[in-house]
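Note that one protein chain is taken out, while the other chains of the complex remain in position.
Chain lettering (A, B and C) follows the sequence in which the chains are written, and residue indices restart at 1 in each chain.
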Amino acid sequence: MSRELGFGMAVNEALHLALESDPDVILLGEDVAGGGARDSGDVDEMGGVLGTTKGLVKSFPGRVLDTPISEMGIIGTAVGAAATGLRPVAELMFMDFLGTCLDPLLNQAAKLRYMFGGKVRVPLTVRTVSGAGMQAAAQHSQSLYWITTGIPGLKTVIPSNPADAKGLLLSAIRDDNPVIFCEAKGVLGLTGEVPEGDYTVPLGEAALLRSGGDVSLVGLGCTVPVCMEAAAQLAAEGIEADVLDLRSLQPLDEEAILSSLAKTGSMVVVDEATPRCGIASDVAALCVDRGFDSLNAPVKRVTAPHAPVPFSQVLERAYMPAAADVIAAVRELG
Amino acid sequence: MSRELGFGMAVNEALHLALESDPDVILLGEDVAGGGARDSGDVDEMGGVLGTTKGLVKSFPGRVLDTPISEMGIIGTAVGAAATGLRPVAELMFMDFLGTCLDPLLNQAAKLRYMFGGKVRVPLTVRTVSGAGMQAAAQHSQSLYWITTGIPGLKTVIPSNPADAKGLLLSAIRDDNPVIFCEAKGVLGLTGEVPEGDYTVPLGEAALLRSGGDVSLVGLGCTVPVCMEAAAQLAAEGIEADVLDLRSLQPLDEEAILSSLAKTGSMVVVDEATPRCGIASDVAALCVDRGFDSLNAPVKRVTAPHAPVPFSQVLERAYMPAAADVIAAVRELG
Amino acid sequence: MQWNREQLLDSYRKMRTIRAFEEKLTELVSAGKMGGFMHLYAGEEAVAVGVCAQLAGGDFVSSTHRGHGHCIAKGVEVAGMMAELFGRATGVCKGRGGSMHIADIEKGMLGANGIVGAGIPLTTGAALTAKLKQTGAVAVAFFGDGATNQGSFHESLNMASNWKLPAVYVVENNGFGEFTPTDFVIPVKDIAVRAESYAMNSDIADGMDFFDVFEKAGRAIERARSGGGPTLLECKTYRFHGHYVGDPLVYRSKEEAEDWIQNRDPLLRFEDRALAEGLLDSDALRRVDKLVEEEIAAAVEAAEAAPLPDPAEVDADVYAESPA
Partner (left out) sequence: MQWNREQLLDSYRKMRTIRAFEEKLTELVSAGKMGGFMHLYAGEEAVAVGVCAQLAGGDFVSSTHRGHGHCIAKGVEVAGMMAELFGRATGVCKGRGGSMHIADIEKGMLGANGIVGAGIPLTTGAALTAKLKQTGAVAVAFFGDGATNQGSFHESLNMASNWKLPAVYVVENNGFGEFTPTDFVIPVKDIAVRAESYAMNSDIADGMDFFDVFEKAGRAIERARSGGGPTLLECKTYRFHGHYVGDPLVYRSKEEAEDWIQNRDPLLRFEDRALAEGLLDSDALRRVDKLVEEEIAAAVEAAEAAPLPDPAEVDADVYAESPA
């Protein structure tokens, strides 16, 4: 059975299932339990700034914890808790705040197991909201998953739809490694079919959303709908595109990328993050290494410009990759 | 006139010149003025943990400041000082500590100018020691310049020899943007010819260190000597390599990369950083985009594995790219 | 305490401008004419204005996500602010910053800041500049109670105290960080006690009373300027609106809010005292009200007519051209 659910409610459902099925799962973050209504009936009316954790503290009292505005403390504490027997899901309200808590991820969560000679597990999940599209401007709109992807010891995932959000989040929480779970603003407003009950989407598997032999379009998070739209428009002129949703950024599903490339011979990678040292470069580099023999054309990257995210809506629209940009890149392939 | 100078002393000389030529230049960081000998004759005997800033506080009293162990405070303060009229050179003792001070770089230094509509300059330099090779292990050996490179608004440079260190540091300090200056452990022990007096090496220009038509070897920091060694060995078997030292990671000298590729048709990029979302991917992605027509073979990346840096010397040696790895990659090009 | 009629009228005008400016914003957001994340300062006007009335043009302030009040108090032009919030090319940040990053360094305003606590080190740096370049300037950081739980607060105050920097750290304790009451997350009654960790001076002001803030800020600023080192000044205040525009406000009681709004409105308290003590007369205040209304109406009109930024300039001004 499945029904239509919003992205946030799919996340909420996964959290509910995770809390229910494992007493070691806890949630912590700013206002995740709703803050000041603690002593009234509306205790978790707010459920975080975006309402995603609504209702959970009522069902799981004592396991959904509001924290001070102390990201270093929140994430660092969650790492320590994960290493000693809990399975925390910490909320980093916006991914831009990574700047205030990188150390516990970079130097602790990611490295403890290796440094300890394999003797510890750090089953930590960090849920965070990434990306542009709400005019939240430079410090509340970044897609910084390339940083967490690049850090050995972390895993990073970014679902593009509610069903994957639920399944990937359950996998992330149950994984025995630190996983960064990105909720891209550009898909937060989506609703979609979401299976009921408990299921997981495995980490490290891309999803082929559309099949076509002419060109591969590779997206992640909110650029997946952009690729689908571009594919639809291209189809109207007879160009059939493969559309691959990466879903996991680390581990990266290299085989899915290479097999799409083998089929089409050309690829456009679409990422809303900035261009340097990003996922798009990694995918292109993979193609020109292991996929070299399949290549019939340049690999094009459609990304944000090398600039902060602007406030003004006209600028923000120009900043974010759109279907027209993808189509233009496909045309450049000749 | 030039003479042999160690890497650290070349950096020291650049700092001296910068302080001398501009009264707005200040240095700040942990023990950069030598700490507790303040009231004795040995005031700056120590000059930071690696002795790089030795002697400067005596020549420029009041302008070389020891700080608490507060990286967020140090870098954040330096950003505020840079925005209001000073030209600070802050020391981040090891680049691994980026985790404790990312926000002032990511969300402040890099973005103020853009967010302010172009109305501010942030002439900040952050000197930091990066990389492996001293058995300093997981939390004191990282090459995290891919993070600063990927952040729009920052520049990042990494010299491979003393002469470039001096010239690039002077450029970095005099640049009106925040620049991250990486001193790679793997080249800290080098000595080399260093011109006397004041000179600059422009940001954004790679250096072609050796010319050869068969394959391009691209290095940065401590992989430059590795590439040179590989090139020498390859030459012995009749394979002539172009060796390009990137020097600047952002801005990246794309033209130099592409023109080497145009000459050789094949490339190996050698970086001591981890493989995901790094400089090597960016260079490879550039080749398969703008350089596609020049490509005769896959672009190979020789990097560290996707793992933290180990302590044990045998492991650390296996971890770091060596000439043999470069040569093996060249052979794979067929 | 020293003040003159001019200064008082100007302060009243600034408080009134903040209030009226934000009333207009609420209207514009409801009408769908403005977007983005927006946090209103209304209710806290006496803090920004009481402090900034003691500052000179060359002094610096840093601000927070709740930055409109600090901008106006530090002299940023309303027209440029309004255009900014409309995302226009004529905005004070060319439409790139928006409400959360509004700034005007020419006015000594180092920016609103989307990162809680991040303005505190910026101010510390501005104070370091003032000290080393001997400019005589003072730098003030405004930040919320919630921000005092950030590492940047701790590290900055310690550094400023060690170096005896000419800085004032103003904590606007409005009782909440988002939806969470301050006493859930700060186990001390007065945040001012945190100064003791740094051997720093501290003071507590009634943040709803312009005169009290003015006096205590004056002392702190004077101390900073004369080499006496930094101060942590806690101003007890309240935000009249929700955390952001649209906040359903279920986490605080209506009675509590009503009490603050009805009985402690800083504009009314200012007026009561100014009239009672004959410092200003009612006509003068009403004339200011009218001028403010006109200024804001004009700002809206100009902003609506102003050009949008050119999308081609989306990546302009990322880097400064360098002489080198």
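Quick note on the criterion: a residue touches a chain if its C-beta (ideal position, glycine included) is under 8 Å from a C-beta of that chain, and two chains touch if they have at least 3 such contacts.
Quick caveat: nothing in here was measured; it's all calculated off a predicted structure.
Visitor: Quick one: say which of B:R63, B:K111, B:H140 or B:K166 touches the chain that got left out.
Guide: The single option touching the absent chain is B:H140.
Visitor: Among the options B:M9, B:L28 or B:M72, which residue touches the chain absent from this view?
Guide: Per the contact definition at the top, the residue touching the missing chain is B:M72.
Visitor: Counting contacts across the full complex, list the positions on chain A that touch the omitted chain.
Guide: Counting over the whole complex, chain A touches the hidden chain at residues 24, 26, 62-63, 65, 67-68, 70-86, 88, 103-104, 107-108, 111-122, 152-153, 155, 171, 174-177, 200, 202-203.
Visitor: Could I get the residues of chain C that touch the absent chain, sorted low to high?
Guide: Touching the chain left out of view, chain C contributes residues 149-155, 158, 161-162, 184-188, 193-194, 196-200.
Visitor: Name, in rising order, the residues on chain B that touch the hidden chain in the full complex.
Guide: On the side of chain B, residues 30-31, 34-38, 40, 42, 45-46, 49, 66-73, 96-97, 99-100, 134-140, 305-308, 310-315, 317-319 touch the unshown chain.
Definition applied: only the chains that are shown with their structure count from here on.
Visitor: Specify the chain most distant from chain B by Cα centroid.
Guide: Greatest centre separation from chain B goes to chain C.
Visitor: Determine the centre-to-centre distance between chain A and chain B, using the mean Cα coordinates as centres, and give it in whole Å.
Guide: Those two chain centres are 31 Å apart.
Visitor: With centres defined as the mean C-alpha position, give me the chain B-chain C separation in Å.
Guide: Between these chains, centre-to-centre, one finds 39 Å.
Visitor: State, to the nearest whole Å, the distance from the C-alpha centre of chain A to the C-alpha centre of chain C.
Guide: Those two chain centres are 35 Å apart.
Visitor: Using the touch rule from the top of the page, what residues of chain A touch 2 or more other chains?
Guide: Expected reply: 96-97, 99-100, 137-139, 305-308, 310.
Visitor: Tell me, which residues of chain C touch at least two other chains?
Guide: Correct list: 91, 93, 95-97, 101, 113-115, 151-152, 315, 318.
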